[in-house]
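Let me begin by handing over the structure; questions about it come next.
One protein chain omitted, others in place.
Moving on, here comes chain A:
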Amino acid sequence: MERHNTVWRIALLAPPLSVFAVFVFWPLFSSFFYSVTNWNGFGSDYDFVGLDNFAKIFTDKLFMNAAINTTIWMAAAIVVPTLFGLGLALLLDGKVPGGRAFKTVFYLPICLSAVIVGQIWIWIYQPDWGLLNAVLSNINGEKMRYAWLAKPDTALGSVILAWSWQQTGLSMVIYLAGLTAIPEDLLEVCEIEGAKLWQRIVFVVLPLLTPSTVVVIALSVINSLKGFDILYIMTGGGPFNSSDTLAMHMYNESFRKYLMGYGSAISVVLFLIALTIIGIYFRQLKKVDRIYG
């Protein structure tokens, strides 16, 4: 019987595993393979270059630029939606007039594709007739014609803002779910004992929301690693590489410069970074589980 089960398990696991093998493992190992070649993407003509591609990473100015941008992007993509999501959840928790409508409005952007969100924000940032410059002109009294996405000092920040706008709804919903799990009586007791609102939030609500925070941050990390599409739509990594992330840089090297070997080396490095982050996350998750699980 035991043996029978094992065979069945293998048989049932085989279809998903084979799909993984073809669409995940095979490309993954291909990347490892091509990362030690000077393949250009066309034909089967290439030489083995050993670790040259990896050595090149250290002298590639654009790689360093992309690495810094990726760090900024990830940090912002974790912090901003998390804080705003938490703030909104605290505001909208409980009986707020029109609360349901607000929740829907804030959650809506997450249902849109990155292409649409990107396009909406391109309009907002448009220098001649965009919404942002119109609003700033009204406040400032002077005609603002700043090209937010076309200036190297604001391009990355502008995309991060658009990204945060989309992602905040997701964090908000997770925090709202977390808030419903906090017992009303506990907060009432605190209130009777004389704890002020901010004390209740900082000392009671926030610690009890830790499991939600872990989920929010994990999703933010995963989503920010995937955040290639909105950058591609809004700036394409430009102007002149000022908003390049590592994923964008990998794309440029592979598909615009036809340096598949070097692009593969970058993707291997990206893979290792993602693996490290996931490793750290799992370790933290275990700790949280021990305390709250």
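Just so we're on the same page, a contact is a pair of C-beta atoms (placed from the backbone, for glycine too) under 8 Å apart; a residue touches a chain by one contact, two chains touch by 3 or more; residues count from 1.
In the analysis below, contacts and distances are computed from a predicted model.
Asks: Under which of the names "Extracellular solute-binding protein", "Alkylation response protein AidB-like acyl-CoA dehydrogenase", "Protein translocase subunit SecD" or "Glutamine amidotransferase domain" is the non-displayed chain listed in UniProt?
Replies: "Extracellular solute-binding protein"
Asks: Which listed residue, A:100, A:196, A:257 or A:287, touches the chain dropped from view?
Replies: Considering all chains, including the one not shown, the answer is A:257.
Asks: Check the options A:99, A:211 or A:238 and report the residue that touches the missing chain.
Replies: Missing-chain contact among the listed residues: A:238.
Asks: Which residue numbers on chain A touch the omitted chain?
Replies: 4, 7, 11, 14-15, 18-19, 22-23, 40-45, 126-128, 145, 147, 149-152, 236, 238-241, 252, 254-260, 262
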